Each structure stands twice: as C-alpha cells, then as structure tokens.
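Quick one: structure below, then a few questions.
A single protein chain has been removed from this complex, and every other one stays in its place.
Order as written gives the chain letters A and B; numbering starts at 1 within each chain.
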Amino acid sequence: MNWTVIRQYLPLYRKAAGLTVRIGLLGIAAAILIGLFCTAVQRSRIPVFRQLVSAYIELSRNTPLLVQLFFLYYGLPKIGVPTNAVACGIAGLAFLGGSYMAEAFRSGVEAIDIIQEESAYSLGLSRGQTLRYVIFPQAFSVSVPAFVANVIFLLKETSVFSAISLMDLMFTAKDLIGLYYKTTESLFLLVVFYLLILLPISLLGTLLERRTRHAGFGT
Amino acid sequence: MSNPILTLSHLTKRFDELLVLDDLSLTVHEGEVVVIVGPSGCGKSTLLRCMNALEEIQGGEIRLHGELVSKSSKNLTELRQKIGMVFQSYDLFPHLTVLENIVLAPMKVQKRSREDASKEAMALLARVGLEEKAASYPRQLSGGQKQRVAIVRALCMHPEILLFDEVTAALDPEMVREVLDVILRLADQGKTMLIVTHEMQFARAVADRIILLEAGRIQEEGTPEEFFDSPKTERAKKFLQTFTFERKRLEQPQSQN
Partner (left out) sequence: MPDLGLSVLLKGKNFARILGGLGVALKISLVSVAISLLLGTLLGILMTWKNPLSRAILRLYLEFIRIMPQMVLLFLVYFGTTRAFGWNLSGELSSVIVFSLWGTAEMSDLVRGALTSIPAHQYESAAALGLSKRQSYFFVVLPQAVRRLIPLSINLITRMIKTTSLVLMIGVVEVLKVAQQIIEANRMSSPNAAFGIYLTVLLLYFFACWPISLLAKYLERRWR
C-alpha cells in the first residue's frame, strides 16, 4: 500500500462520497414521501388508486435498480422526456425506495391493535386525528428497524449510479484502476469510504432499535 | 322514570349469516345503571359496540337524545363524545403518559386548553387514587390501574352515558375489586351507565335494572332482587345455575384399585 498515492487520491474520493451522499439522501427523502403516500392510499378506500399503488409496489420491488436507471436515463429521452444523470439517479432511487418504505410503514401500521383505533373513535377523535395522534406515532416506532434497514439498503444501491456516468465512489475507483493500475489503493479507499458512510447509520439503527424495544409497548 | 337518554329500537345486527342481535329494543333513562349479563357470545359486547357506532347495524336504530347514532351520522364524533366507552383491556395509548392519554381528546376534540384539561384530569385521577401515576406510561401500570385510568379518560370528556365492556374480564382477581369500586362510586354519583359484566355480586350491587341477553334477544329483565331471587324464565334460571357449584361424589367403581 502506497500512502502517498492514498493521500493524493483522497480529495477525489471525498468529492465522490459527497455526490453519493447527496443523491442518496435526496432519493431517500423522496422515497419516504412516496412511501407515506402509498401507505395512506392503501389505508383509504379509493379502489383504483389502491390497485395502482399495488402495481407500482410490485413493479418496483421486482426489478433491479440498474435496469430502472437504464430505462430512465437512456430510454425516456427517446420519447421526448428530457433527463440528466443526477435527476435520474434521484428519481431511480425514489422509485425503488418508495415501495420499500411503503412496506416498512405498512407493517408498522398493521402492528397496531384495532382497539387503539376504536378507543380513539369512542373518545370522539376523527379519522385524521386518530391517524395523527394515535396510529402514526406508534407505527413509526414499530417501523424503525425496517426503516433504518431501508436507508442502508438504498445508500448501498447508489453504487450502480456510475452506470449512468455519475461520478460517485464506484466511478472514481473504476477510473483510477483503469487509468493508473493503483488497484490496492483504489479499492482500499473505496471500502473505507463506504464504511464511513454506512457504519454510523448502521450503529445508529442498532441504538434506536434497542431504545424503542426498551420503550416497548403493551404489557 | 325520568327522561330517556339512549333508545334502541328493533336493533338487528348480522355478521354475514350469523344473527347476533335480533330485533332488540331497550331504553336507558337518565341516572339509571343497567347491567347486561348473559353467556359468552350472546351479543353483549356487540351491543355496546353498536351503541358507539363501531359496528354497522342491519336494522333498527339507535338514538341519543333523539339523535340518530350510526356510522354515517354527520356529527358522529360529537355523538361519540357524549357516549364514553371503556373496553376490556389494552386500550390506553402506549406511547402517551397517563395524563396525556386523558387530555388528548379534551384538547384535540373539545379544544379545551391544556391547563384546564390537566386540572380536571388530575382531580379525577386523585379520586381513583392514581394522581402520582400521571407521568407514568401505561406499561408501568398494573392491569387494574390501567382500567381506572381508562375510566378517568372516558369521564374527562363529560359523557352523558358510560359504556363498560367487561372491564374486569382480563384482570387478575385481586385487581377486580379496585376497578369495580370506582364504578360503584360513579353509580352513587348518579352517572348513567350501561355495564356488561360477568361479576354477579357486583351486578347485584350496582344495578338498577338487570338484563339477560341470550341469542341476541332480551330474555328477562328486572330489578336485581327480582332477577337473582326469583327469576321468571327457564333461561334465567339455567344461566344463574352456572354460577353455583356443587360436587357430586360418585361411588368408586370397584374394578379400580
């Protein structure tokens, strides 16, 4: 391992990591919104919308992100939809992540006993108030482990962004290997940077999970 | 009797093919305590749930002060505020403290100030001996304490009638007493209540009127004395027999050693 080379590459990786995190977080934020929307629609009684949401969830969960990105980035412009790599990256991650978030939230909502809803109604709370003050706060704590797992999963999935020429960590590593044959240093930095991004979230997740479990509900 | 609060007329409730309530009529008057008894599965709980429009009904109607109570009532949330309900178990909101549980609906539904609602909540908690538990979470309470909080939560909305759905059925025997005492005191204060219970001693003590519900119909009704001491119908006699025990000692068969 050549430390001079590593020091020399460091800024490149830092920049790439910034891009990975930025696009990752934007995509995840959008995925959370889509997930909440899907959960709300699935709980509502509007038939066509529910089926559309189910269809979206199946399509999104049963296709790889890389193929979704190829379609968005290379396919859509052919029917006149203007795209750029960053927008495609965010959109792809949101399209993939939305269904995963929806499943996490749904399992949280389903874990809440029906009696909770009924006793809220019996106190005179409306449907909306019941969701807001009684169901969602409880559902969220139940969903925490699945939610954190999804965040980590989606950040890992950003590693395919180099396929649509986004200069993320993978792109940088591949570039440096191809150009200068500094394989060891390039791969070392690649692993280190992904660990720097993902380990804190994973640890935070373990911590949160332990806390919500200790604050456990019921008896 | 004084003026009627809740009137059920020709109530019919079906779960698919199963007839649970069969053309049932009942009037509850102001200040009256009505206790409903009956074998499991006779429709007692369903009856209470219908009164709070938690179940759809297939026939008849429910009126509170002459206003229709149904799932499609426009002012359903207002009607539900006037009908307090305490469930069998686990209906406190686990993510909220005792005090927050009690003041949630007064603040969000009746738009009362936090101060005002908290003051009343604390006073009510003191009356059931739980004021020091105000900041606790439900999981830190015993079953009996939880049910007392649930009663306070319903009371804090100033309901005109309180429904109790087997509130002691899930409790350990030594906790039953503390909950029933609270309900007895409410009866003394003249609260209008409809109580479903399996505790016959308690029913006798608290009720103005006892109703035996079986097969979705009122089989017998009367004062506690009439019902327990001289039941008129065979069904009532048979039902009351299930609460007395006697041991029939058999002759030991000789083939066994």
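Please note the rule applied: a contact is a pair of C-beta atoms (placed from the backbone, for glycine too) under 8 Å apart; a residue touches a chain by one contact, two chains touch by 3 or more.
Here the structure is a predicted model, which is why all the values come from computation and not from measurement.
J.: Touched by the hidden chain, which of the shown chains?
T.: By the stated touch criterion, the chain not on view contacts A.
J.: Quick one: say which of A:L66, A:M167 or A:L208 touches the chain that got left out.
T.: Candidates A:L66, A:M167 or A:L208; residue touching the omitted chain: A:L66.
J.: Check the options A:S44, A:S165 or A:T183 and report the residue that touches the missing chain.
T.: Final answer for the missing-chain contact: A:T183.
J.: Across the whole complex, list the residues on chain A that are touched by the chain not included here.
T.: Given the touch definition above, chain A has residues 58-59, 61-64, 66-68, 70-71, 74-76, 78-79, 152, 156-160, 162-163, 170, 173-174, 177, 183-184, 187, 190-191, 194-195, 198-199, 202 touching the missing chain.
Keep in mind that, in the parts below, only the chains that are shown with their structure count from here on.
J.: Find the geometric centre of each of chain A and chain B from their Cα atoms only, then give the gap between the two centres in Å, rounded to an integer.
T.: The answer is 47 Å.
J.: Would you mind writing out the residues of chain B in touch with chain A in their complex?
T.: Against chain A, the touching part of chain B is residues 49, 52, 54, 77-78, 80-81, 83-85, 87, 90-91, 93-95, 104-105, 108-110, 137, 139, 143, 150, 153-154, 157.
J.: Contact residues on chain A for chain B in the complex?
T.: 113, 115-116, 118-126, 129, 133-134, 137-138, 141, 215-219
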